[in-house]
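Yeah, one chain of the complex is gone here, protein chain that is, but the others are all in their spots.
So, chain A:
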Amino acid sequence: MALPVVFFGVFFAYPVAAIVARGLHADGVWQFGRIGDVLADPGIRHVLWFTTWQALASTALTLLVALPGAYVFARLDFPGKGVLRAVVTVPFVLPTVVVGTAFLALVGRGGLLDAWWGVRLDTTVWAILIAHVFFNYAVVVRTVGGLWAQLDPRQEEAARMLGASPLTAWRRVTLPALAPAVAAAALMVFLFTFTSFGVVQILGGPTFSTLEVEIYRQTSEVFDLATAAVLTLVQFAAVGLILLAHAWTVRRRETALRLVDASATARRPRGAGQWALLAGVLATAAVLLVLPLAVLVQRSFGGGLDYYRALTHEDGTFLVAPITAIATSLEYAAAATVIAVAIGGLAAAALARRDAGRLVRGFDALLMLPLGVSAVTVGFGFLIALDEPPLDLRSSWILVPLAQALVGAPFVVRTMLPVLRATDARLREAAAVLGASPWRVWREVDLPMVRRALLVAAGFAFAVSLGEFGATVFIARPDRPTLPVAVARLLGRPGDLNYGQAMALSTILMVVCAVALLVLERLRPRTASAGAADGMGEL
(Lines give C-alpha, C1' and ligand atoms only; values in the text may rest on other atoms or scores of the structure.)
Protein backbone atom coordinates (compact mmCIF):
# COMPACT_ATOMS: atom_id res chain seq x y z
CA MET A 1 0.00 0.00 0.00
CA ALA A 2 2.81 2.36 0.83
CA LEU A 3 4.37 2.19 -2.62
CA PRO A 4 1.26 3.26 -4.57
CA VAL A 5 0.66 6.09 -2.11
CA VAL A 6 4.20 7.39 -2.51
CA PHE A 7 4.01 7.00 -6.27
CA PHE A 8 0.82 8.98 -6.61
CA GLY A 9 2.02 11.48 -4.05
CA VAL A 10 5.26 12.27 -5.81
CA PHE A 11 4.20 11.98 -9.41
CA PHE A 12 0.67 13.22 -9.21
CA ALA A 13 -0.20 15.26 -6.14
CA TYR A 14 3.11 17.10 -6.07
CA PRO A 15 3.09 18.29 -9.70
CA VAL A 16 -0.55 19.30 -9.53
CA ALA A 17 0.07 21.14 -6.28
CA ALA A 18 3.06 22.81 -7.88
CA ILE A 19 1.07 24.15 -10.79
CA VAL A 20 -1.72 25.36 -8.53
CA ALA A 21 0.80 27.08 -6.30
CA ARG A 22 2.48 28.65 -9.33
CA GLY A 23 -0.87 30.06 -10.38
CA LEU A 24 -2.33 31.25 -7.10
CA HIS A 25 0.75 32.07 -5.11
CA ALA A 26 2.05 35.37 -6.34
CA ASP A 27 4.33 37.87 -4.63
CA GLY A 28 4.58 35.66 -1.57
CA VAL A 29 0.85 35.62 -0.79
CA TRP A 30 -1.94 33.26 -1.63
CA GLN A 31 -4.44 34.96 -3.88
CA PHE A 32 -7.63 32.99 -3.38
CA GLY A 33 -9.65 35.99 -4.52
CA ARG A 34 -8.79 34.96 -8.05
CA ILE A 35 -10.97 31.89 -7.74
CA GLY A 36 -14.03 34.07 -7.37
CA ASP A 37 -12.94 36.35 -10.17
CA VAL A 38 -12.45 33.51 -12.60
CA LEU A 39 -15.69 31.78 -11.73
CA ALA A 40 -17.66 35.00 -12.13
CA ASP A 41 -16.53 35.30 -15.72
CA PRO A 42 -19.50 34.52 -18.04
CA GLY A 43 -17.20 32.90 -20.58
CA ILE A 44 -15.84 30.50 -17.98
CA ARG A 45 -19.36 29.77 -16.73
CA HIS A 46 -20.38 28.89 -20.25
CA VAL A 47 -17.44 26.52 -20.51
CA LEU A 48 -18.42 24.85 -17.22
CA TRP A 49 -21.99 24.42 -18.34
CA PHE A 50 -21.05 23.02 -21.71
CA THR A 51 -18.47 20.66 -20.21
CA THR A 52 -21.07 19.18 -17.90
CA TRP A 53 -23.97 18.72 -20.26
CA GLN A 54 -21.97 17.38 -23.16
CA ALA A 55 -20.40 14.83 -20.80
CA LEU A 56 -23.84 13.76 -19.56
CA ALA A 57 -25.20 13.54 -23.09
CA SER A 58 -22.15 11.64 -24.31
CA THR A 59 -22.41 9.16 -21.42
CA ALA A 60 -26.12 8.53 -22.02
CA LEU A 61 -25.57 8.13 -25.74
CA THR A 62 -22.63 5.78 -25.21
CA LEU A 63 -24.60 3.56 -22.83
CA LEU A 64 -27.51 3.49 -25.25
CA VAL A 65 -25.36 2.43 -28.17
CA ALA A 66 -22.90 0.19 -26.33
CA LEU A 67 -25.05 -1.82 -23.89
CA PRO A 68 -26.54 -3.96 -26.68
CA GLY A 69 -22.97 -4.43 -27.83
CA ALA A 70 -21.97 -5.56 -24.33
CA TYR A 71 -24.76 -8.14 -24.42
CA VAL A 72 -23.78 -9.41 -27.85
CA PHE A 73 -20.13 -9.77 -26.90
CA ALA A 74 -21.02 -11.42 -23.59
CA ARG A 75 -23.74 -13.85 -24.49
CA LEU A 76 -23.59 -14.52 -28.21
CA ASP A 77 -21.05 -16.61 -30.03
CA PHE A 78 -20.16 -15.76 -33.60
CA PRO A 79 -17.17 -16.16 -35.90
CA GLY A 80 -14.58 -13.43 -35.64
CA LYS A 81 -15.66 -12.38 -32.17
CA GLY A 82 -12.11 -12.09 -30.83
CA VAL A 83 -10.96 -9.97 -33.74
CA LEU A 84 -14.01 -7.76 -33.50
CA ARG A 85 -13.50 -7.29 -29.78
CA ALA A 86 -9.98 -6.07 -30.49
CA VAL A 87 -11.27 -3.84 -33.28
CA VAL A 88 -13.82 -2.06 -31.08
CA THR A 89 -11.09 -1.48 -28.51
CA VAL A 90 -8.78 0.24 -30.97
CA PRO A 91 -10.64 3.58 -31.03
CA PHE A 92 -10.27 3.87 -27.26
CA VAL A 93 -6.51 3.96 -27.50
CA LEU A 94 -6.20 6.11 -30.59
CA PRO A 95 -4.75 9.55 -30.04
CA THR A 96 -7.55 12.06 -29.68
CA VAL A 97 -6.02 14.28 -32.30
CA VAL A 98 -6.19 11.54 -34.87
CA VAL A 99 -9.77 10.72 -34.04
CA GLY A 100 -10.73 14.34 -34.25
CA THR A 101 -9.14 14.54 -37.67
CA ALA A 102 -10.71 11.28 -38.81
CA PHE A 103 -14.13 12.56 -37.86
CA LEU A 104 -13.45 15.85 -39.54
CA ALA A 105 -12.70 13.86 -42.66
CA LEU A 106 -15.95 12.00 -42.18
CA VAL A 107 -18.45 14.67 -41.20
CA GLY A 108 -16.67 17.94 -41.91
CA ARG A 109 -16.30 20.12 -44.98
CA GLY A 110 -15.51 17.97 -48.02
CA GLY A 111 -15.94 14.86 -45.88
CA LEU A 112 -17.75 11.70 -46.74
CA LEU A 113 -21.18 12.84 -45.53
CA ASP A 114 -20.75 16.21 -47.17
CA ALA A 115 -19.79 14.63 -50.49
CA TRP A 116 -22.67 12.13 -50.47
CA TRP A 117 -25.56 13.97 -48.88
CA GLY A 118 -24.31 17.47 -48.26
CA VAL A 119 -24.56 16.97 -44.50
CA ARG A 120 -22.02 18.60 -42.24
CA LEU A 121 -21.87 18.05 -38.53
CA ASP A 122 -18.56 19.63 -37.63
CA THR A 123 -20.12 22.85 -36.48
CA THR A 124 -22.68 21.06 -34.31
CA VAL A 125 -22.32 19.38 -30.96
CA TRP A 126 -23.31 16.10 -32.60
CA ALA A 127 -19.85 15.63 -34.06
CA ILE A 128 -18.39 15.82 -30.55
CA LEU A 129 -20.99 13.46 -29.09
CA ILE A 130 -20.54 10.88 -31.85
CA ALA A 131 -16.77 11.04 -31.52
CA HIS A 132 -17.16 10.48 -27.78
CA VAL A 133 -19.31 7.43 -28.41
CA PHE A 134 -16.65 6.23 -30.86
CA PHE A 135 -14.02 6.56 -28.16
CA ASN A 136 -15.88 5.06 -25.26
CA TYR A 137 -17.82 2.26 -26.90
CA ALA A 138 -15.12 -0.17 -25.81
CA VAL A 139 -15.22 1.03 -22.20
CA VAL A 140 -18.82 -0.08 -21.84
CA VAL A 141 -18.47 -3.22 -23.93
CA ARG A 142 -15.44 -4.44 -22.01
CA THR A 143 -16.40 -3.39 -18.49
CA VAL A 144 -20.04 -4.41 -18.63
CA GLY A 145 -19.70 -7.22 -21.18
CA GLY A 146 -16.78 -8.73 -19.28
CA LEU A 147 -18.84 -9.16 -16.15
CA TRP A 148 -21.97 -10.07 -18.07
CA ALA A 149 -20.17 -12.98 -19.73
CA GLN A 150 -19.39 -14.42 -16.33
CA LEU A 151 -22.76 -14.08 -14.66
CA ASP A 152 -24.32 -17.46 -14.15
CA PRO A 153 -27.23 -17.74 -16.62
CA ARG A 154 -28.93 -20.10 -14.20
CA GLN A 155 -29.68 -17.16 -11.95
CA GLU A 156 -31.91 -15.79 -14.65
CA GLU A 157 -33.35 -19.23 -15.25
CA ALA A 158 -34.21 -19.49 -11.58
CA ALA A 159 -36.11 -16.21 -11.84
CA ARG A 160 -37.89 -17.49 -14.95
CA MET A 161 -39.02 -20.57 -13.07
CA LEU A 162 -40.43 -18.30 -10.38
CA GLY A 163 -42.68 -16.73 -12.96
CA ALA A 164 -40.62 -13.80 -14.25
CA SER A 165 -40.80 -12.91 -17.93
CA PRO A 166 -37.47 -12.79 -19.78
CA LEU A 167 -37.45 -9.01 -19.49
CA THR A 168 -38.39 -9.03 -15.80
CA ALA A 169 -35.80 -11.71 -15.09
CA TRP A 170 -33.17 -9.57 -16.78
CA ARG A 171 -34.30 -6.44 -14.99
CA ARG A 172 -34.55 -8.04 -11.55
CA VAL A 173 -31.62 -10.44 -11.61
CA THR A 174 -29.05 -9.55 -14.24
CA LEU A 175 -29.34 -5.79 -14.17
CA PRO A 176 -28.75 -5.44 -10.41
CA ALA A 177 -25.70 -7.71 -10.75
CA LEU A 178 -24.46 -5.63 -13.65
CA ALA A 179 -25.25 -2.33 -11.99
CA PRO A 180 -21.81 -1.81 -10.42
CA ALA A 181 -20.16 -2.51 -13.77
CA VAL A 182 -22.58 -0.22 -15.59
CA ALA A 183 -21.98 2.46 -12.97
CA ALA A 184 -18.23 2.02 -13.26
CA ALA A 185 -18.38 2.19 -17.05
CA ALA A 186 -20.69 5.21 -17.00
CA LEU A 187 -18.38 6.92 -14.56
CA MET A 188 -15.37 6.29 -16.77
CA VAL A 189 -17.16 7.56 -19.85
CA PHE A 190 -18.33 10.61 -17.97
CA LEU A 191 -14.81 11.29 -16.75
CA PHE A 192 -13.27 10.90 -20.17
CA THR A 193 -15.84 13.10 -21.85
CA PHE A 194 -15.79 15.61 -19.01
CA THR A 195 -12.06 16.05 -19.54
CA SER A 196 -12.19 15.62 -23.31
CA PHE A 197 -9.43 17.52 -25.05
CA GLY A 198 -8.33 16.63 -28.57
CA VAL A 199 -11.79 15.85 -29.91
CA VAL A 200 -13.33 19.07 -28.67
CA GLN A 201 -10.30 21.06 -29.72
CA ILE A 202 -10.69 19.95 -33.32
CA LEU A 203 -14.42 19.37 -33.73
CA GLY A 204 -15.67 22.05 -31.37
CA GLY A 205 -14.25 24.96 -33.26
CA PRO A 206 -14.51 28.31 -31.54
CA THR A 207 -18.05 27.60 -30.28
CA PHE A 208 -17.54 24.66 -27.98
CA SER A 209 -14.88 24.48 -25.34
CA THR A 210 -14.49 22.09 -22.41
CA LEU A 211 -12.68 22.81 -19.18
CA GLU A 212 -9.65 20.88 -20.39
CA VAL A 213 -9.45 22.80 -23.65
CA GLU A 214 -9.80 26.01 -21.70
CA ILE A 215 -6.99 24.99 -19.33
CA TYR A 216 -4.79 24.24 -22.31
CA ARG A 217 -5.70 27.54 -23.96
CA GLN A 218 -5.01 29.51 -20.79
CA THR A 219 -1.72 27.69 -20.25
CA SER A 220 -0.19 27.65 -23.69
CA GLU A 221 -1.93 30.44 -25.63
CA VAL A 222 -2.97 33.11 -23.17
CA PHE A 223 -0.24 32.28 -20.63
CA ASP A 224 -2.70 33.06 -17.85
CA LEU A 225 -1.44 30.55 -15.31
CA ALA A 226 -3.69 31.87 -12.57
CA THR A 227 -6.88 31.20 -14.50
CA ALA A 228 -5.54 27.79 -15.56
CA ALA A 229 -4.78 26.97 -11.93
CA VAL A 230 -8.28 27.94 -10.84
CA LEU A 231 -9.82 25.86 -13.62
CA THR A 232 -7.61 22.95 -12.62
CA LEU A 233 -8.90 23.25 -9.08
CA VAL A 234 -12.49 23.36 -10.31
CA GLN A 235 -11.97 20.28 -12.44
CA PHE A 236 -10.22 18.59 -9.54
CA ALA A 237 -13.12 19.30 -7.21
CA ALA A 238 -15.75 18.20 -9.72
CA VAL A 239 -13.94 14.99 -10.53
CA GLY A 240 -13.31 14.32 -6.84
CA LEU A 241 -17.00 14.69 -6.07
CA ILE A 242 -18.02 12.37 -8.89
CA LEU A 243 -15.52 9.77 -7.77
CA LEU A 244 -16.63 9.92 -4.16
CA ALA A 245 -20.26 9.54 -5.14
CA HIS A 246 -19.30 6.66 -7.36
CA ALA A 247 -17.23 4.94 -4.67
CA TRP A 248 -20.21 5.27 -2.36
CA THR A 249 -22.71 3.71 -4.75
CA VAL A 250 -20.37 0.94 -5.79
CA ARG A 251 -19.56 0.03 -2.22
CA ARG A 252 -23.24 -0.26 -1.41
CA ARG A 253 -23.86 -2.58 -4.30
CA GLU A 254 -20.70 -4.58 -4.48
CA THR A 255 -21.38 -8.19 -3.68
CA ALA A 256 -19.49 -11.39 -4.21
CA LEU A 257 -21.07 -12.43 -7.48
CA ARG A 258 -21.33 -15.97 -8.65
CA LEU A 259 -18.96 -15.99 -11.58
CA VAL A 260 -18.67 -18.77 -14.11
CA ASP A 261 -16.47 -19.48 -17.09
CA ALA A 262 -17.15 -16.84 -19.70
CA SER A 263 -16.82 -19.27 -22.57
CA ALA A 264 -19.62 -21.40 -21.14
CA THR A 265 -22.22 -18.65 -21.14
CA ALA A 266 -22.01 -17.55 -24.77
CA ARG A 267 -23.87 -19.45 -27.46
CA ARG A 268 -24.97 -19.15 -31.03
CA PRO A 269 -27.74 -16.59 -31.58
CA ARG A 270 -31.19 -18.10 -31.59
CA GLY A 271 -34.40 -16.59 -32.89
CA ALA A 272 -35.03 -13.50 -34.95
CA GLY A 273 -34.54 -11.17 -32.00
CA GLN A 274 -30.98 -12.26 -31.25
CA TRP A 275 -30.01 -12.31 -34.90
CA ALA A 276 -31.41 -8.81 -35.32
CA LEU A 277 -29.53 -7.65 -32.25
CA LEU A 278 -26.29 -9.15 -33.53
CA ALA A 279 -26.82 -7.58 -36.94
CA GLY A 280 -27.63 -4.24 -35.35
CA VAL A 281 -24.53 -4.28 -33.19
CA LEU A 282 -22.31 -5.31 -36.08
CA ALA A 283 -23.80 -2.56 -38.26
CA THR A 284 -23.31 0.01 -35.51
CA ALA A 285 -19.73 -1.08 -35.04
CA ALA A 286 -19.15 -0.90 -38.78
CA VAL A 287 -20.57 2.59 -39.26
CA LEU A 288 -19.51 4.14 -35.99
CA LEU A 289 -16.15 2.51 -35.39
CA VAL A 290 -14.79 1.08 -38.59
CA LEU A 291 -15.82 3.79 -41.04
CA PRO A 292 -13.78 6.65 -39.50
CA LEU A 293 -10.79 4.36 -39.25
CA ALA A 294 -11.26 3.24 -42.83
CA VAL A 295 -11.33 6.84 -43.98
CA LEU A 296 -8.15 7.41 -42.02
CA VAL A 297 -6.39 4.47 -43.67
CA GLN A 298 -7.69 5.45 -47.09
CA ARG A 299 -6.29 8.95 -46.69
CA SER A 300 -2.94 7.60 -45.55
CA PHE A 301 -2.65 5.85 -48.90
CA GLY A 302 -3.76 9.02 -50.72
CA GLY A 303 -0.37 9.27 -52.39
CA GLY A 304 0.27 5.60 -52.85
CA LEU A 305 3.10 4.72 -50.50
CA ASP A 306 4.63 8.18 -50.68
CA TYR A 307 3.46 9.23 -47.23
CA TYR A 308 4.86 6.09 -45.67
CA ARG A 309 8.15 6.48 -47.53
CA ALA A 310 8.41 10.06 -46.35
CA LEU A 311 8.24 8.86 -42.74
CA THR A 312 11.69 7.37 -43.03
CA HIS A 313 13.31 10.67 -43.99
CA GLU A 314 14.47 13.36 -41.68
CA ASP A 315 13.26 16.81 -42.58
CA GLY A 316 12.82 20.17 -40.94
CA THR A 317 9.93 19.06 -38.71
CA PHE A 318 11.90 16.56 -36.74
CA LEU A 319 15.37 15.99 -35.46
CA VAL A 320 14.83 12.36 -36.35
CA ALA A 321 12.91 10.42 -38.96
CA PRO A 322 9.26 10.16 -37.85
CA ILE A 323 9.43 6.39 -38.18
CA THR A 324 11.72 6.17 -35.13
CA ALA A 325 8.76 7.26 -33.05
CA ILE A 326 7.45 3.69 -33.30
CA ALA A 327 10.39 2.23 -31.37
CA THR A 328 10.33 5.13 -28.93
CA SER A 329 6.61 4.68 -28.30
CA LEU A 330 6.94 0.95 -27.77
CA GLU A 331 9.80 1.39 -25.30
CA TYR A 332 7.99 4.06 -23.33
CA ALA A 333 4.75 2.11 -23.34
CA ALA A 334 6.46 -1.07 -22.17
CA ALA A 335 8.13 0.77 -19.29
CA ALA A 336 4.88 2.55 -18.44
CA THR A 337 3.02 -0.78 -18.45
CA VAL A 338 5.46 -2.35 -16.02
CA ILE A 339 5.13 0.61 -13.67
CA ALA A 340 1.35 0.80 -14.00
CA VAL A 341 0.84 -2.92 -13.41
CA ALA A 342 3.16 -2.95 -10.41
CA ILE A 343 1.60 0.10 -8.80
CA GLY A 344 -1.97 -0.69 -9.83
CA GLY A 345 -1.65 -4.36 -8.85
CA LEU A 346 -0.36 -3.49 -5.39
CA ALA A 347 -3.08 -0.93 -4.91
CA ALA A 348 -5.79 -3.34 -6.08
CA ALA A 349 -4.54 -6.06 -3.75
CA ALA A 350 -4.60 -3.66 -0.83
CA LEU A 351 -8.04 -2.36 -1.75
CA ALA A 352 -9.51 -5.83 -2.18
CA ARG A 353 -8.80 -6.85 1.40
CA ARG A 354 -12.07 -7.23 3.20
CA ASP A 355 -10.70 -5.64 6.31
CA ALA A 356 -9.49 -2.62 4.36
CA GLY A 357 -10.19 0.43 6.45
CA ARG A 358 -11.98 3.58 5.41
CA LEU A 359 -8.71 5.29 4.67
CA VAL A 360 -7.63 2.61 2.22
CA ARG A 361 -11.04 2.53 0.58
CA GLY A 362 -10.88 6.27 0.16
CA PHE A 363 -7.71 5.73 -1.80
CA ASP A 364 -9.80 3.71 -4.22
CA ALA A 365 -11.49 6.91 -5.32
CA LEU A 366 -8.29 8.92 -5.26
CA LEU A 367 -6.69 6.48 -7.66
CA MET A 368 -9.12 7.59 -10.32
CA LEU A 369 -8.16 11.23 -9.95
CA PRO A 370 -5.30 11.10 -12.46
CA LEU A 371 -7.87 10.09 -15.04
CA GLY A 372 -10.07 13.02 -14.24
CA VAL A 373 -7.47 15.66 -13.78
CA SER A 374 -6.35 17.27 -16.98
CA ALA A 375 -3.51 15.38 -18.62
CA VAL A 376 -2.31 18.76 -19.77
CA THR A 377 -2.02 19.81 -16.15
CA VAL A 378 -0.10 16.67 -15.25
CA GLY A 379 2.31 17.14 -18.12
CA PHE A 380 2.80 20.78 -17.36
CA GLY A 381 3.08 20.00 -13.65
CA PHE A 382 5.82 17.46 -14.40
CA LEU A 383 7.76 20.16 -16.16
CA ILE A 384 7.39 22.60 -13.29
CA ALA A 385 7.77 20.25 -10.34
CA LEU A 386 10.22 17.59 -11.45
CA ASP A 387 12.88 19.79 -13.00
CA GLU A 388 14.72 20.80 -9.88
CA PRO A 389 16.25 19.02 -6.91
CA PRO A 390 15.25 16.93 -5.05
CA LEU A 391 13.58 15.46 -8.10
CA ASP A 392 15.30 16.43 -11.30
CA LEU A 393 13.94 14.05 -13.86
CA ARG A 394 13.52 16.47 -16.73
CA SER A 395 16.32 15.00 -18.76
CA SER A 396 15.56 11.43 -17.77
CA TRP A 397 13.80 9.16 -20.20
CA ILE A 398 11.70 7.74 -17.34
CA LEU A 399 9.67 10.94 -17.15
CA VAL A 400 7.39 10.00 -20.05
CA PRO A 401 6.67 6.42 -18.86
CA LEU A 402 5.97 7.80 -15.40
CA ALA A 403 3.35 10.19 -16.72
CA GLN A 404 1.84 7.48 -18.87
CA ALA A 405 1.81 5.00 -15.98
CA LEU A 406 -0.07 7.57 -13.98
CA VAL A 407 -2.85 7.39 -16.54
CA GLY A 408 -2.55 3.62 -16.95
CA ALA A 409 -2.51 2.58 -13.26
CA PRO A 410 -6.17 3.44 -12.60
CA PHE A 411 -7.13 1.12 -15.46
CA VAL A 412 -5.15 -1.66 -13.85
CA VAL A 413 -6.89 -1.09 -10.53
CA ARG A 414 -10.32 -0.87 -12.15
CA THR A 415 -9.77 -4.08 -14.07
CA MET A 416 -8.35 -6.14 -11.23
CA LEU A 417 -10.36 -4.94 -8.28
CA PRO A 418 -13.72 -6.49 -9.27
CA VAL A 419 -12.08 -9.87 -9.87
CA LEU A 420 -10.11 -9.72 -6.63
CA ARG A 421 -13.18 -8.72 -4.68
CA ALA A 422 -15.27 -11.44 -6.28
CA THR A 423 -12.77 -14.12 -5.24
CA ASP A 424 -14.27 -16.07 -2.37
CA ALA A 425 -12.44 -15.07 0.80
CA ARG A 426 -12.74 -18.62 2.10
CA LEU A 427 -10.59 -19.85 -0.75
CA ARG A 428 -7.82 -17.69 0.69
CA GLU A 429 -8.61 -19.00 4.16
CA ALA A 430 -8.44 -22.55 2.87
CA ALA A 431 -4.95 -21.82 1.59
CA ALA A 432 -3.95 -20.15 4.87
CA VAL A 433 -5.11 -23.09 6.94
CA LEU A 434 -3.05 -25.37 4.69
CA GLY A 435 0.01 -23.38 5.69
CA ALA A 436 0.24 -20.61 3.08
CA SER A 437 1.59 -17.30 4.34
CA PRO A 438 -0.28 -14.16 3.20
CA TRP A 439 2.24 -13.64 0.39
CA ARG A 440 1.87 -17.22 -0.78
CA VAL A 441 -1.91 -16.94 -0.57
CA TRP A 442 -1.67 -14.03 -2.98
CA ARG A 443 0.63 -15.97 -5.28
CA GLU A 444 -1.21 -19.28 -5.14
CA VAL A 445 -4.85 -18.21 -4.97
CA ASP A 446 -5.28 -14.62 -6.13
CA LEU A 447 -2.70 -14.53 -8.86
CA PRO A 448 -4.05 -17.52 -10.83
CA MET A 449 -7.52 -16.02 -10.51
CA VAL A 450 -6.48 -12.60 -11.72
CA ARG A 451 -3.84 -13.70 -14.19
CA ARG A 452 -6.11 -12.99 -17.10
CA ALA A 453 -7.36 -9.77 -15.57
CA LEU A 454 -3.74 -8.83 -15.08
CA LEU A 455 -2.98 -9.48 -18.74
CA VAL A 456 -5.98 -7.47 -19.82
CA ALA A 457 -5.00 -4.68 -17.46
CA ALA A 458 -1.47 -4.71 -18.80
CA GLY A 459 -2.83 -4.54 -22.34
CA PHE A 460 -5.02 -1.61 -21.45
CA ALA A 461 -2.17 0.19 -19.73
CA PHE A 462 0.05 -0.50 -22.73
CA ALA A 463 -2.51 0.79 -25.20
CA VAL A 464 -3.31 3.84 -23.11
CA SER A 465 0.37 4.63 -22.80
CA LEU A 466 0.82 4.28 -26.55
CA GLY A 467 -1.96 6.74 -27.23
CA GLU A 468 -1.36 9.17 -24.36
CA PHE A 469 -1.03 12.66 -25.70
CA GLY A 470 -1.96 15.48 -23.32
CA ALA A 471 0.83 14.90 -20.82
CA THR A 472 3.40 13.42 -23.18
CA VAL A 473 3.30 16.41 -25.50
CA PHE A 474 4.72 18.55 -22.72
CA ILE A 475 7.51 16.27 -21.59
CA ALA A 476 8.65 14.21 -24.57
CA ARG A 477 12.10 15.29 -25.70
CA PRO A 478 12.27 16.82 -29.19
CA ASP A 479 14.52 14.07 -30.46
CA ARG A 480 12.41 11.30 -28.98
CA PRO A 481 8.78 11.97 -29.91
CA THR A 482 6.14 9.29 -29.34
CA LEU A 483 3.75 8.38 -32.12
CA PRO A 484 0.87 10.66 -31.01
CA VAL A 485 3.27 13.56 -30.49
CA ALA A 486 4.77 13.01 -33.93
CA VAL A 487 1.28 12.90 -35.43
CA ALA A 488 0.32 16.13 -33.73
CA ARG A 489 3.49 17.80 -34.92
CA LEU A 490 2.88 16.69 -38.48
CA LEU A 491 -0.72 17.88 -38.28
CA GLY A 492 0.52 21.22 -37.06
CA ARG A 493 2.49 21.70 -40.31
CA PRO A 494 0.83 22.89 -43.47
CA GLY A 495 0.87 20.91 -46.67
CA ASP A 496 -0.51 17.70 -48.04
CA LEU A 497 2.67 15.73 -47.41
CA ASN A 498 2.68 16.47 -43.71
CA TYR A 499 -1.07 15.76 -43.47
CA GLY A 500 -0.60 12.51 -45.35
CA GLN A 501 2.34 11.54 -43.16
CA ALA A 502 0.22 12.20 -40.08
CA MET A 503 -2.44 9.90 -41.48
CA ALA A 504 0.18 7.26 -42.31
CA LEU A 505 1.73 7.46 -38.85
CA SER A 506 -1.72 7.30 -37.26
CA THR A 507 -2.44 4.20 -39.27
CA ILE A 508 0.77 2.66 -38.02
CA LEU A 509 -0.15 3.57 -34.44
CA MET A 510 -3.56 2.05 -34.96
CA VAL A 511 -2.05 -1.16 -36.31
CA VAL A 512 0.40 -1.37 -33.40
CA CYS A 513 -2.46 -0.98 -30.92
CA ALA A 514 -4.60 -3.49 -32.78
CA VAL A 515 -1.81 -6.06 -32.82
CA ALA A 516 -1.14 -5.55 -29.12
CA LEU A 517 -4.83 -6.06 -28.33
CA LEU A 518 -5.14 -9.02 -30.66
CA VAL A 519 -2.20 -10.75 -28.99
CA LEU A 520 -3.95 -10.10 -25.70
CA GLU A 521 -7.19 -11.66 -26.92
CA ARG A 522 -5.25 -14.79 -27.81
CA LEU A 523 -3.41 -14.96 -24.52
CA ARG A 524 -5.79 -17.33 -22.81
CA PRO A 525 -4.57 -19.65 -20.10
CA ARG A 526 -4.99 -23.40 -20.58
CA THR A 527 -8.70 -24.06 -20.46
CA ALA A 528 -8.65 -27.77 -19.62
CA SER A 529 -7.74 -27.59 -15.98
CA ALA A 530 -8.50 -23.98 -15.31
CA GLY A 531 -12.18 -24.50 -14.71
CA ALA A 532 -14.36 -21.73 -13.46
CA ALA A 533 -11.62 -19.23 -12.73
CA ASP A 534 -10.50 -19.26 -16.32
CA GLY A 535 -12.56 -16.44 -17.71
CA MET A 536 -12.47 -14.25 -14.67
CA GLY A 537 -10.47 -11.44 -16.09
CA GLU A 538 -12.67 -10.61 -19.00
CA LEU A 539 -12.89 -6.93 -18.24
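By our rule, a residue touches a chain if its C-beta (ideal position, glycine included) is under 8 Å from a C-beta of that chain, and two chains touch if they have at least 3 such contacts; residues count from 1.
Here is the rule we use: contacts and distances are computed from a predicted model.
K.L.:
Could you check which of "NADH-quinone oxidoreductase subunit L", "Aconitase subunit 2", "Branched-chain amino acid transport system ATP-binding protein" or "ABC-type quaternary amine transporter" matches the UniProt name for the chain that's left out?
P.N.:
Of the names offered in "NADH-quinone oxidoreductase subunit L", "Aconitase subunit 2", "Branched-chain amino acid transport system ATP-binding protein" or "ABC-type quaternary amine transporter", the absent chain's UniProt record gives "ABC-type quaternary amine transporter".
K.L.:
Considering the entire assembly, which residues of chain A contact the chain that has been omitted?
P.N.:
Missing-chain contacts on chain A: residues 424, 426-427, 429-438, 440-441, 444-445, 448-449, 528-534.
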